[in-house]
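Please read through the structure below; I'll follow up with questions.
All protein chains but one are shown at their positions in the complex.
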Amino acid sequence: MIPAAFDYLAPTSVEEALAALAEGGEDTKVLGGGQSLLPILRMRLNAPERVVDLRRIDELRGIREEGDHLVIGAMTRYSDIVTSPVVRLHAALLAQAVEEVADPQIRHRGTIGGALVHADPAGDVGAPVLALEADLVIRGPGGEHTVPSNEFFVDLFETAVGEGELLTAVRIPKHTGWVSHYEKFVRVKHQWSIVAVAVALQVEAGTIAAARVGLTNMGSTPLRARAVETALQGRPASDVGDACERAAEGTNPPSDLNGDADYRRHLARVLTRRAVTTALGD
Amino acid sequence: MTRVHVTVDGVQYSDDIEPRMLLVHYLREVVGKVGTVIGCDTSNCGACTVHLDGASVKSCNVLAVQADGHEVTTIEGIAVDGELHPMQQAFHEHHALQCGYCTPGMIMQALDLVRENPTPSEEEIRLGLEGNLCRCTGYQNIVKAVAACASTMETSTTARPERSAAR
Partner (left out) sequence: MTAVDDHPALEIGKARRRKEDQRLLTGRTRWTDNIQLPGMLHLAMVRSPFAHARITSVDTSVATQAPGVIGVFTGSDLDGQGLIANAWPLNEEQKTPDHLPVAVDHVACAGEIVAVVAARSAAAARDAAELVDVDYEELPAVLDAREALTDAVLVHPELGTNRSAFWQLDSAEAGTGGDVEAAITTARAEGILIEREYRQQRLVPAFMEPRSTVVDPTGEQIVMWTATQIPHILRFLIAATTGISEAKVRVIAPDVGGGFGGKLQTTPEEFATLAVARRTGRPCKYTETRSETMVSCHHGRDQWQTLTLAATKDGTVTGLKVDLLADLGAYVAILGGGVPVLGAWMFNAIYKFPAYQFNCQTVLTNKTWVDAYRGAGRPEATYAIERLMDELAAEVGVDPLVIREKNWITHEEFPFTSVAGMTYDSGNYEAATARARELFGYDELRAEQRRRREGGDTVQLGIGVSTFTEMCGLAPSRILGALNYGAGGWEHASIRMLATGKVEVLSGATPHGQGHETAWSQIVADRLGVAFEDIEVLQGDTQIVSRGLDTYGSRSLVIGGEALVKAADRVIEKARHVAAHLLEASADDLRFSAGQFTVAGTDKGISIGDVANAAWRGHNLFDGAEPSLDSDATFDADTFSFPHGTHLCAMEVDTETGATRMRKYVAVDDIGTIINPLIVEGQEHGGILQGVAQALWEEAEFDDSGTLVTGSFVDYTLPTAADTINFVTDNTVTPATTNTLGTKGVGEAGCIASTPAVVNAVVDALRHLGINDIQMPLTPQRVWKAVQSAGTDPGGPSQEAQPHFAEGALNQDPSAGATDGAAQ
């Protein structure tokens, strides 16, 4: 319950933060909202020598529109995403998923960037970010670069954010007018997702013009369910047929106390169908 | 050691603390606000819920240094001049507590819930309390108390410290 001792820095700019990371080396941890990191430190599952807290860096916080994109600062809190009218308008799926993260207290503190970099496959932010085909803006000693979401998640708890780098923002193409739903399956409400499905659909003249499906906890990273997307595309919104039966293709879900891999595959299919149905307003 | 300035229940405190100190330990051990309690080590139970700049947080999941320059309200700061806050009164009236260990966190979260949604349905109350565990009451009377309070307390919570612009 008491973390091991560490040095603490709270820089006020990204440059200062990058310098603090460079100086600290590999035993440095970045503190965003802290809602994943602090439990790890308390349980002493990790004992960094230095913690770099991003809370004073104003440029990392906030939601703004940039042409066809929404740009969400990495330190933007869940609760601010959930209540943001522009997110509801242009990336409703993200708000729907973030609303399902943990509980209100956690949502008051936790940040989108923290969750993405933590990269827990059972977390609820990865799947919508994948489904919305967001780009992740990363800054490091060598400057800034952007990684598409399908290249961002590398492995369990591992992302494209390298040592000494910071995720600074999430750029989400506006999905204005798309319908969406995040379907989360848990045994008790405060659990991590056993499986969850993020669905965004563009419906034109009664036909599904485009489909994006992200899966939570169906592998070591959040996944795109591309087979379902392909199967849904071009189908009439009133009859998606058995398109959702392909939801588990290419997945490698874990087996644990909440369910084995077979059960998770089954859930992915059922939940995808339900998410699609709900998104379509049926 | 790091110097922090934190306002707790309206009183300003300045202390030198280790950066690793959790806000809940700061409140309990340094400031003496032992009304805020610890029920778990995974931030599931919500017993340690306080308001940070007017919004509920789990104080086991915040470092004290992260509260530097901010305002904290605990269960000990909501009764005014010995008069129970309407939410405390509602918990009393509806027998919404037994052992009382979850109660401080439950009340602080209930206040946050009605701040964000002054007229919650039963389902919204239940969802709003999803981060707070109680082992005694089966939640039934807690839900009842929050509903009763929400319908009677009108603006009394908005008189409490509001979320600062810093958030």
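Lettered A and B in written order, each chain numbered from 1.
As a convention for this text, a contact is a pair of C-beta atoms (placed from the backbone, for glycine too) under 8 Å apart; a residue touches a chain by one contact, two chains touch by 3 or more.
All values reported here derive from a predicted model rather than from experimental measurement.
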Would you mind spotting which of A:27, A:144 or A:260 touches the chain that isn't drawn? A:260
Of the residues B:62, B:102 or B:153, which one touches the chain left out of the display? B:102
Given B:8, B:45, B:64 or B:111, the one touching the chain that is not displayed: B:45
Contacts of chain A with the missing chain: which residues? 1-2, 4-5, 43-44, 185, 187-192, 194, 257-260, 263, 266-267, 270-271
Touching residues (missing chain, whole complex) on chain B: 18, 20-21, 28, 33-42, 44-45, 47, 74-76, 79, 84, 88, 91-93, 95, 97-104, 107, 122, 125-127, 129-143
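Just so it is clear, only the chains that are shown with their structure count from here on.
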Counting in whole Å, what is the centre-to-centre distance of chain A and chain B, each centre being its mean C-alpha position? 28
Can you name the residues of chain A that touch chain B in the complex? 1-8, 10, 31, 34-35, 38-39, 41-43, 51, 53, 55, 77, 79-80, 102-106, 108-109, 189-190
For the complex, which residues does chain B have touching chain A? 2, 18-20, 22, 25, 38, 41-44, 46, 49, 52, 55-58, 60-63, 65-66, 109, 112-113, 116, 127-128, 130-133, 167
